[in-house]
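Heads up, the thing below is written out as C-alpha cells.
Only one protein chain is missing; all other protein chains are in place.
To keep things simple, chains are lettered A, B and C as they appear, and every chain counts its residues starting from 1.
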Amino acid sequence: MSAPPPIPDLPQPPSGRFAGGVHYYPVRIYFEDTDTGGIVYHANYLRFMERARSDMLRLMNIDQRGSIESGEGVYTVARIAIDYRMPAYLDDDLIVISHVLEVGGATCRMDQRVMRGNDILTNGEVTVAFVSSTGRPKRQPKPWVALFNRIAQGESIDS
Amino acid sequence: MSAPPPIPDLPQPPSGRFAGGVHYYPVRIYFEDTDTGGIVYHANYLRFMERARSDMLRLMNIDQRGSIESGEGVYTVARIAIDYRMPAYLDDDLIVISHVLEVGGATCRMDQRVMRGNDILTNGEVTVAFVSSTGRPKRQPKPWVALFNRIAQGESIDS
Amino acid sequence: MSAPPPIPDLPQPPSGRFAGGVHYYPVRIYFEDTDTGGIVYHANYLRFMERARSDMLRLMNIDQRGSIESGEGVYTVARIAIDYRMPAYLDDDLIVISHVLEVGGATCRMDQRVMRGNDILTNGEVTVAFVSSTGRPKRQPKPWVALFNRIAQGESIDS
Partner (left out) sequence: MSAPPPIPDLPQPPSGRFAGGVHYYPVRIYFEDTDTGGIVYHANYLRFMERARSDMLRLMNIDQRGSIESGEGVYTVARIAIDYRMPAYLDDDLIVISHVLEVGGATCRMDQRVMRGNDILTNGEVTVAFVSSTGRPKRQPKPWVALFNRIAQGESIDS
C-alpha cells in the first residue's frame, strides 16, 4: 500500500515561547515516559528539561547541530539537582518553565521546573557547560552569552 | 528563587490531526533520540509511532488512561515490521503518517511511516491488540471499532 | 526457522555485590545509552543508578514487584543531585558504587557514584521515599529499615 503524501497544512512540532525572559515549553506524557509504578519514570524529567533547553536555543537561533558538526562545541550538563514533589501520569499535559539564573564564560545556570496546571511536580537547578569536541570546557561564543544575558535580565527572545 | 507562575497564553503540546482518514503527527528530534552514530537510534521510531497512535486515540476521544484504571483494557503491540530507509538527525522535524488498514474484533492493523518533507525515513506496519488487565486478548469496545472503521474508510475524526 | 531451545549453562544477568556495606554494580555502555554528542546522554546515569538500587534491594531479598502488586508500596525518588565530571563512551565498562548515608522512617538517603576504573564520572546523592499505591509517603517495612541500617553501618548483605 502507498500512504498519501504529506498534506499542505501539516501539524507543527511542539514549540515553547519566551515571556518576560522566562521560557515555557509543553510536554504531553506518553507510555514511553511511564513505568510500572503507574507514574512518569524519574529520569524522564531530565529529558523534558533538555527538550526545553534545546527549544530555548532554537528560539535564540543557536544551531546546536551545526555547532557539533563544525566542531565548534556542544552544551553538556555539568550539574543537576531535582526535587520530586508530585508524580505525573499518562496523558498529562505539562509545562517546563525555565529561567536563566547566571551566565558565566563557559557555563549557564538555570532554574527549571515542571508543572501541571498550578502544581509544581519537580523543581530543579541545572548548570550546563560548553565544551569542545574533545570534551574540554570552552568559552561560549560571545553572541550567545549576550543573548543569555538579555534573557537573564527578563527580555524575551523571539526567533 | 521562585519562578513565575504559568502564563495565560501557554504553548500547547504537540497534536496531530486527521485528513481524509489519515493521521498526521509531528515529531522534533532531541538529543535523547540520537545515538553516538550521529543518527536517531532505531528503536526510537517505535516511540514516535506509539505517540502518533496515542494521539489518534486522543482525537477519537478514547481515554487510554481511564481504560487502564477502570480495568477495561489496554492496547498492546502484537506485531511490528519496519523498513529503515534513511536516517534522521538532531533537530529534524518529522511527520508520522498513520493509516488504518484493517479493524478486527480485538485488533487493528495500520500502516505507519515516518517522513521528513517528502522523504520516507521508515515504513512500518503495526498490529495492535486490545487486552484485558490480565493480558488476555479482548474485544475492543464497539464504539471504538465503529470509529476505527470510519477512519479506515477515509473519514476524518475531529475531537 | 526454529531457534534452538535455551541451553543448560545460560549466561547470567548482571548482578552487583556488597563489600563492607558498599554496593558495587557493573554497567556496560550500549548504543541506546549514547547521544549524537558521542557520549552517554546525561539522563541515563539516573537509569544506571536506579538499576544499582534495584539490585541492592534484590540482594536484600526485598521483592519490589511483589510490594507493588500487593499494594504494600514502592520506592520513588524524592531528590537527586548529580555532578557530571567526565563523560562515558560506547562500550565502556562502568561501576556504580552505592553507599547508604541515612535511613529514616519513610526515606533512605544514599551516595551513588559512577566510575570507570579509578575515574569518577558522576557523583550523586539520592533520597528515595517509600510511598503507598496512592503516592502518599509511608513508613518502610521495619525489617527493611533494619537491613538498611545494617548496610549503613558497614555490614555486607548477601542474599
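One rule holds in what follows: a contact is a pair of C-beta atoms (placed from the backbone, for glycine too) under 8 Å apart; a residue touches a chain by one contact, two chains touch by 3 or more.
A quick note: this is a predicted structure, and the numbers were derived from the prediction, not measured.
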(message) Tell me which of C:81, C:115 or C:157 is the one touching the absent chain.
(response) C:115
(message) Given that one chain is not shown, which residue among C:25, C:84 or C:144 touches it?
(response) C:25
(message) Residue by residue, what part of chain A touches the chain that was omitted?
(response) 31-32, 34-39, 41, 43, 89-90
(message) Contact with the hidden chain only, please: which chain B residues?
(response) 36-37, 39, 42-44, 46-47, 50, 65, 68, 74, 76-84, 86-87, 135
(message) To test your reading of the contact rule: which positions on chain C touch the chain that is missing from view?
(response) 1, 3-7, 9-17, 19-20, 22, 24-28, 30-32, 47, 50-51, 54, 58, 63-65, 68, 89-91, 93, 95, 97, 99, 101, 111, 113, 115, 117-118
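The criterion applied here is as follows: only the chains that are shown with their structure count from here on.
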(message) Which chain is most central here if centres come from C-alpha coordinates alone?
(response) A
(request) Specify, for the interface formed by the sequence copies chain A and chain C, whether it is same or different in terms of residue numbers shared by both sides, with half as the dividing line. (result) same
(request) Enter the angle, 0 to 180° in steps of 5, of the rotation superposing CA atoms of chain A on those of chain B. (result) 180
(request) Please indicate which chain is farthest from chain C, where distance is taken between mean Cα coordinates of the chains. (result) B
(request) Determine the centre-to-centre distance between chain B and chain C, using the mean Cα coordinates as centres, and give it in whole Å. (result) 32
(request) Calculate how many whole Å lie between the centre of chain A and the centre of chain B, each centre taken as the average of the chain's C-alpha atoms. (result) 23
(message) Using the touch definition from the top, which residues of chain B touch two or more other chains?
(response) 31-32, 89-90
